[in-house]
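Note that one protein chain is taken out, while the other chains of the complex remain in position.
Which chain is which? They are A, B and C, in the order written, and residues in each are numbered from 1.
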Amino acid sequence: MKKLINAIDDVVNEQLEGMAVAHPDMVKVHFDPNFVYRADAPVSGKVALVSGGGSGHEPMHGGFVGVGMLHAACPGAVFTSPTPDQMYEAAKTVNSGAGVLFLVKNYTGDVLNFETAAELAHDDGIPVQSILIDDDTAVKDSLYTAGRRGVGTTVLAEKITGGAAEAGYDLDKCADLCRKVNMNGRSIGIALTSCTVPAAGKPTFDLGDDEFEFGIGIHGEPGRERFKMKTVDEIAEMMTLAILDDGAYTRTVREWDRANGEWVEKQLTDQPLKSGDQVIAFVNSMGGTPVSELYALYRKMAQIIEGRGLSIVRNLVGPYITSLEMQGASITLLKADDEILRFWDAPVVTPGLRWGA
Amino acid sequence: MKKLINAIDDVVNEQLEGMAVAHPDMVKVHFDPNFVYRADAPVSGKVALVSGGGSGHEPMHGGFVGVGMLHAACPGAVFTSPTPDQMYEAAKTVNSGAGVLFLVKNYTGDVLNFETAAELAHDDGIPVQSILIDDDTAVKDSLYTAGRRGVGTTVLAEKITGGAAEAGYDLDKCADLCRKVNMNGRSIGIALTSCTVPAAGKPTFDLGDDEFEFGIGIHGEPGRERFKMKTVDEIAEMMTLAILDDGAYTRTVREWDRANGEWVEKQLTDQPLKSGDQVIAFVNSMGGTPVSELYALYRKMAQIIEGRGLSIVRNLVGPYITSLEMQGASITLLKADDEILRFWDAPVVTPGLRWGA
Amino acid sequence: MITKAQILQWLEKVAAVLSENRQYLTDLDSPIGDGDHGINMDRGFKKVMEKLPSVADTDIGNILKTTGMTLMSSVGGASGPLYGTFFMRSGMALAAKEELDNHDLVELLQSAVEGIVQRGRPQLEDKTMYDALFPAVEALKASVENGDDTVEAMQKTVDAAEAGMKATIPLQARKGRASYLGERSIGHQDPGATSSYLILNALLDTVKGE
Partner (left out) sequence: MITKAQILQWLEKVAAVLSENRQYLTDLDSPIGDGDHGINMDRGFKKVMEKLPSVADTDIGNILKTTGMTLMSSVGGASGPLYGTFFMRSGMALAAKEELDNHDLVELLQSAVEGIVQRGRPQLEDKTMYDALFPAVEALKASVENGDDTVEAMQKTVDAAEAGMKATIPLQARKGRASYLGERSIGHQDPGATSSYLILNALLDTVKGE
């Protein structure tokens, strides 16, 4: 394992320190418990967006803290979900009184820790809601699994919901928008190489020089299927069709009932993408694949999407939700409406994503 | 070799196509000869900034074409300098009458091809000037070599000079500012892995699992020295001191004499960085190193710089001038004055760098 | 009767047993998870050991609650909030207690497992720790109603937990990371069920005075 690190136990904290000194105008970092938060938090009158998860996906989440996106991000150890005290302390720090929205990727560990934090925040009198991101089409059913994992749509949901919070949306409206974004977003990922968790010291899986993994998550878990290497056009087609041909998806999620202080189950079903839809296309690097290769992927993906009668109205191309140094890419297609586009286009000023200001 | 590519001969063109469809609002791409240019070119009354070089350094240069930065970029084959017809056609396309400034990285191939293009443009009545970027402190003398290579300072020079052009600086003032930026900027790079040129199919050099290369360029050329792997703190110190302890550097460059239509030699000497200096610190990934590791590098670099009595007043952290998928990093320190900071802070809207709008 | 001293001994035994089995639990988590369960649990109970002295002379309820809160903020992953809830709920149920009779013991385990159900919503045969814990509670209740003494009761509890743990081997996981493997999760013993068994077994050893 060759990485730009010191002692393994210090990796996450030192990276956080580096980000803090590099961007004091945008973010502050609190240690023990660890969370990154907006330099100007709490932002009076505005709903505070809080996300988090295991480290190793940078710039997500800490790099998305700033004006127009997240108010706080809680990083766990590499690929390990953070603990409730982190989200609880973060919520107390960024809550302006308008309440806190937790944006949670669907992994059992993340879900359970955020749920616990939501209860603690609620007991403290903080208005809180929690929305799940579960957009990985590589996971087929939700009945016999923990459900679709939260991947690329997370970045888009953080940007769009963050824009709405900045614009003064109240907690319920932020939650409704975030839920809609998740329902409209679908992703698929591939890996050309594995990645090495510092604590493990060796790649999490082995992949032949002539193979790639299709349908990976973002924690170096092996994918749904392994194939002999193909051209970027063939891979782009496999990925794009995995999303376009993906059927309706139904799952039961838990959201927080503030009135009764309890979790309520909601059944949600989202519909397939179809001809005529406008989409935001997000072509993401898993960390080790350069942007030049992403453009080759984008090229073919765009041809297929337009060929199906959908139109790409916005896009994002680059390394935004990564798996350490893994070579590979993911595609996320988000069905966009005026509300979504309005807040996508809104200004954002974070270490990892910036425009409009 | 595993990459997201189709046929090797199509790699560069298909990547350019992908960028063109992804960012039609910012750039257009002309093929045969190949160049990327501002969607709104020519911009009346404004000096046009044109750069270029071998491909494989993305987002540089094509990703820096747009408002506030480059007006055109000419990509050669991977790691091979472009040809004069590319720069000549690009110059004709983006020249508004206010003239064209060539921003050239100091590699013999780039220099000779850009010089030829400058002569062709001049013969066409286009006011032209050419400024060399030679900031790689890994190259010690200029007397017995082709001189310091152009590396990280290129990105900063394109941003700052582009801001000045946008603000209405005339050709000579743009050239003076660009020259100053180059004189004030110094860089050093390291590699943890090699990279694979598609046409070659195998890594350009071999590096042991426990070694890293110090003092590399940006074309996968081996570095100045090879070391056993060290901690990021040790590497950060080696890199930062290589820049801070670098002495005065003298070289002879050629600039264009428009009045007499000939090249004139200029002897330039730049001074070492010293306590009290304000710097823009640019921590760059060679492509395969994730931003999280860059922050660990930034952390220690910042401690050393502040410890030497210099202050970091701006920074840039991420993959901006890369060597394909190489894992590694470079540090560039640019001594900044008010003029430099003013145009660094100016709005920029390109596929690869964006803020202020 | 279980004394406060024994509760403290139990927690120390758990810490010891989990660090002994750190690698074993991690190996169980590798084929069907992400290979960190042993690391997570060991990290958590080491923290508990640091915390305990400061609350050692408060009541049993508070000792267990503190244990839960400590696990909650140090284990992470899925098992962190689950075991955190396990001990917090049992602590709340036994507030102010200085010693536990067999009905208190039922209270302890029952509320602990109820907490896990509320938090993780496991169902039987999902291939989780619940597959070891549910039969354990049932066995404890029956044995206590039956008038058995503490050692007998805990022996039956642990036997049930062990059987439940082994029964996870042929199951296909429907919860947690393992569920993404579908049929590939069959044939492996669930790491969480295993740690649950170890925790209950440590209590048996304690009451047996071993």
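The criterion applied here is as follows: a contact is a pair of C-beta atoms (placed from the backbone, for glycine too) under 8 Å apart; a residue touches a chain by one contact, two chains touch by 3 or more.
Fair warning: this is a prediction, and the values are worked out from it, not measured in the lab.
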What are the shown chains in contact with the chain that isn't displayed?
-> B
Candidate in contact with the missing chain, chosen from B:1, B:39 or B:200 = B:200
Only one of B:139, B:157, B:331 or B:348 touches the unshown chain, namely B:139
Pick out which of B:41, B:77 or B:273 touches the chain that's been left out of the picture.
-> B:77
Candidate in contact with the missing chain, chosen from B:221, B:237 or B:255 = B:221
Mind pulling the chain B residues that touch the left-out chain?
-> 33, 76-77, 79-85, 107-109, 112-113, 115-116, 139, 144-146, 149, 199-200, 204, 217, 219, 221
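Definition applied: only the chains that are shown with their structure count from here on.
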State which chain is most central when centres are taken as means of Cα atoms.
-> A
Taking each chain's mean CA coordinate, chain B and chain C are separated, in whole Å, by 58
Can you tell me which residues of chain A touch two or more of the remaining chains?
-> none
Chain C residues counted as touching two or more neighbouring chains = none
